[in-house]
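Missing here is one protein chain; the remaining ones are kept as they sit in the complex.
By written order: A, B and C. Residues from 1 in each chain.
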Amino acid sequence: MLKEILYYTWGAVVSFVLAFSVGITYMGLNRKVTARVQNRIGPPWYQNFLDVIKLGSKKTAIHHGVMHHLGPAFLMVSSVMSLLIIPILNNGRFYPNLNFHGDLIFLLYIMTFGPLGMALGAGQTGNPNSAIGVTRGLAQMAGFEIPWVMALVALMIQYKTTSIVDLMNIQAETGRWLMFSSPFAFIAAIMAMFGMFRYSPFDIVGAPSELASGPMSENGGKYLFTMMSSGSVFAFAKLTLYTDLFLGGADNLLVLVLKTFVLYMIPVLYGVVNPRYRTEQAVRWFWGWPSFFGLLAILQASFF
Amino acid sequence: MREKATTLYLGPQHPGITGNMMVRLKVEGDTVVKAVTEVGYLHRAFEKLAEQRNWLQTFTLMCRFCVPEPDPVEESYARAVETLEGREVPERAKYIRVLVLELARLGSYMLWYGGQAGSLGLYTIGQWSVGDRNYILDLFEELTGGRVYHMYIWPGGVRRDLPAGFEEKVLKTMDYMEQRLKDYEDLMFDNAIFRKRTQGVGIIEPEKAIEHGVVGPPLRGCGIKHDVRIDEPYEVYDKLDFEVPTEDGCDIWARANVRRREMHQSIRIIRQVIDQMPKGEFYNKIPNPQKWRLPQGDAYERTEAIRGEVGMYVASDGTEKPRRVHFRGAAYVHAVTLLEHVLVGENIADVSAIMNSLGTCPPEIER
Amino acid sequence: MINDKESQKIVDIIQNFARKHSLWVLAYGTGCGAIEIPPTMTSRYDAERLGVRGAATPRQADVLLITGYLTTKTLKRVIRVYEQMQDPKYVIGFGSCTINGGMYFDSYNTIKALDRYLPVDVYINGCMPRPEAVLKGFAKLQELIQAGKADGSKKYKENLEWYRANQKEVIPVWRMPEFNW
Partner (left out) sequence: MEELKKNIVNKITGHFADAAVKAYDGNRVDFTVKKETIPAILFYLKDEMGYNHLSHISCVDWIEEKEFELIFILWSYTDHIKVFVHTRIDRENPVMDNIDMIWRQANTYEREIKEMYGIHFEGLEAPEEFLLEDWQDMPPMRRDFDTEAYARKTFWDRREARADAQDVRETITKRTGEELPDVAKKYTR
């Protein structure tokens, strides 16, 4: 029993470290790629590691109340929970994660838990930029959650399972990735991903020229450290989830990194050449074509 | 009853503000119901300092009035002093002045590209255009010795003649700029999201524009063709062939298009100036500046900058020092009463973009 | 283990290395020197390759760039902004006018010596300083941080009374909290 607990804990730690380092590297590569598009050399790929260490080593003397302290913690909890549920490699080859039947539904809830906690925390700072940023974030979440849930529901209906591992096994057995066997769900999910990653044109939450940095306005030093690390973990978790669901999972870490990186570059490169939407335009966008594809996916799943 | 409106302070420390100023916004939901501009963060009392200095020393203060585009201010001052004194300017100096003014216009429009696109979240354009602006600043550096503050156009002419081979360099840079402008336009004006964000936003009706004294590209964006360069031609603009573009949209999109087309006209003017550049003197020498007395009287001269007309009112009491030097900035009109009028009813997401499209330049307001 | 001197030294080295290579500059153009910040940040000079990057709010920023003259009205805001920033924080005085008033020596509205009101770590002279000079200033700040000498905020806390007295001398009506951090 004790051995099993230790094994699981160790697995959690290892997957956290992996997710953290890969996520932070991706963010650094994002900056590098953006810089190259913009005719610059750009920072080194490890720049975000330095940023995170620096933020963590800053003295932090901001006090706005208990919820404000807990906001970044909620974010972290949400990211780590989602990471623990999402299987990292096929056939449980990596350290075991806590997957179970119905985890896809649980994931839908836990992924929105963090932003909600953050919203409470940002609300308590009393900074109008934070408050407006939070309302924008929630509005945008209401936008992209619809195609995202539709895509997942379509998968659940089509394969009659609510477990991620089952979906991965189906792909492994048939040898066909779900992105080909249920293409509409894949398109809807990818479009929802633009909103999840909050890169341009959907960076309306922390739009600098409008709201300073939105919900993070009052968070510096260690708060920002927590948020940045949870953001990188969450990014990796989401990318892994997409790989698991649509790209047939990965047999080893190298394949995983490759697949997630390709996925990650989609919103990044789209964002470099686009200005940002207004809030209502963004929501309308998500409720337009992405939701239509989601609907098609559900129809396909129900009738074919 | 509880008040529904929140107060949002846009500035003075805010990434979206166009300099060191503040706009206090009352917002209901996402809509601005009241806007109040607060300025004065950059008040250096130039006009007071000008009264302490002689006519030539005042000239070094002039370029610092508006930081993004200092040359039209120098030009206004130089011309006002020349009008007051009745001093002739050599023909070559006039051409060089036009060359410098148009290069400055091009450079400031590059900066504007960055600001306008950056305010809407398209940072790539800003990185490109502000980077390419350095090529124009290089030309300025060779000509005047300074990147930002040139102190070049002074009463009586210009400070230096063109260096050898300068014309070819300018033409080469213009060829490069023309290529690059095409890239910017492809990325910015062909973008559906940019179009969606700017069309129908920040509307100034033509009647309101006249009433508020709007000048420059915002006025031309309302379909009213007014440009100091054609209405009251100064230097050699009446000998040059160029168009003044107008648009009918009255919104940010229209103003952006006016500016986009004006950049091409600038390049055209620069090519003509280089082509027609006469030989001869470049400076009508002023007497010893310590004893340089201007006749009593006053003068007011205007120049077209990228934000609109800028003017310089100069009054002399017959001594070595000016009695009054008063600068009229385009942003002085745009950023206070007009901005307060335009922002009402707009979305807070668009405030920064509207400010950029009006060309608010705080140092010019506060001086 | 963590509190002994040897391991503290190692931690310091790592911290200083990270701090040195990650300077977030507060996006506050206090004066005309702000015009050379966009060229410094964009493609030709590209300060981001040195880890210099803009930060939107004072809570997230490390470096406060005082870009030129400060009017008394701005000084008030700058003090608040500075005190809202989190330790360790650095101030770079930018342009001649922060050093001795520059060409505004007889202006009634601008302060003359910045270090009387805020602790300055690095001065960059010139009017305007070119982007190369700005980068040199950042390099100098990095040197100071590496050596552990960029202790402006510590100086400010220790000599708070002196700084406060100077600040109140030029700000006639003090409507700010005494401690902002």
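FYI, a residue touches a chain if its C-beta (ideal position, glycine included) is under 8 Å from a C-beta of that chain, and two chains touch if they have at least 3 such contacts.
Quick caveat: nothing in here was measured; it's all calculated off a predicted structure.
Engineer: Looking at the whole complex, which visible chains does the left-out chain touch?
Structural biologist: Across all of the complex, the chain we cannot see touches B, C.
Engineer: Looking at B:Ala5, B:Val236, B:Ala315 or B:Val344, which residue reaches the missing chain?
Structural biologist: With B:Ala5, B:Val236, B:Ala315 or B:Val344 as choices, the missing chain is touched by B:Ala315.
Engineer: Out of B:Arg92, B:His226 or B:Arg260, which is the one that touches the chain we can't see?
Structural biologist: The one listed residue touching the chain not shown is B:His226.
Engineer: Using the touch rule from the top, list residues of subunit B that touch the missing partner.
Structural biologist: 36, 39-40, 43, 45, 47-49, 51-52, 210-213, 215, 224, 226, 231-232, 298, 300, 302, 309, 311, 313, 315, 317, 323-324, 326, 328, 332-333, 336-338, 341, 366
Engineer: Please output the residues of subunit C touching the missing chain, sorted low to high.
Structural biologist: Residues of subunit C in touch with the missing chain: 72-73, 76, 99-101, 105-113, 116, 169-173.
One rule holds in what follows: only the chains that are shown with their structure count from here on.
Engineer: Which word fits how the chains touch one another: line, ring, star, complete or other?
Structural biologist: Chain contacts: complete, every pair touches.
Engineer: Which one of the chains is farthest from subunit C, going by Cα centres?
Structural biologist: It is A.
Engineer: Could you put a whole-Å number on the gap between the CA centroids of subunit B and subunit C?
Structural biologist: 30
Engineer: Could you grab the centroid distance between subunit A and subunit C? Build each centroid from C-alpha atoms only and quote it in angstrom.
Structural biologist: 35
Engineer: I need the residues of subunit A touching at least two other chains; which ones are they?
Structural biologist: 38-40, 129, 208, 212
Engineer: Residues touching two or more other chains, restricted to subunit B: which are they?
Structural biologist: Each of 14-15, 127-128, 131 in subunit B touches at least two other chains.
Engineer: For the complex, give me every residue of subunit A touching subunit C.
Structural biologist: Residues in contact with subunit C: 31, 35, 38-44, 47, 50-51, 53-54, 57-62, 129, 206, 208, 212-213, 216-221, 224.
Engineer: Going by the contact rule set out above, which residues of subunit B touch subunit A in the complex?
Structural biologist: Within the complex, subunit B touches subunit A at residues 6-9, 14-16, 27, 30, 117-124, 127-128, 131, 187, 191, 193-194, 196-197, 347-353.
Engineer: What part of subunit B is in contact with subunit C in the complex they form?
Structural biologist: Spelled out, the residues of subunit B in touch with subunit C are 12-15, 19-20, 40-45, 48-49, 52, 60-61, 64, 67-68, 111, 114, 126-128, 130-134, 137, 147-149, 363.
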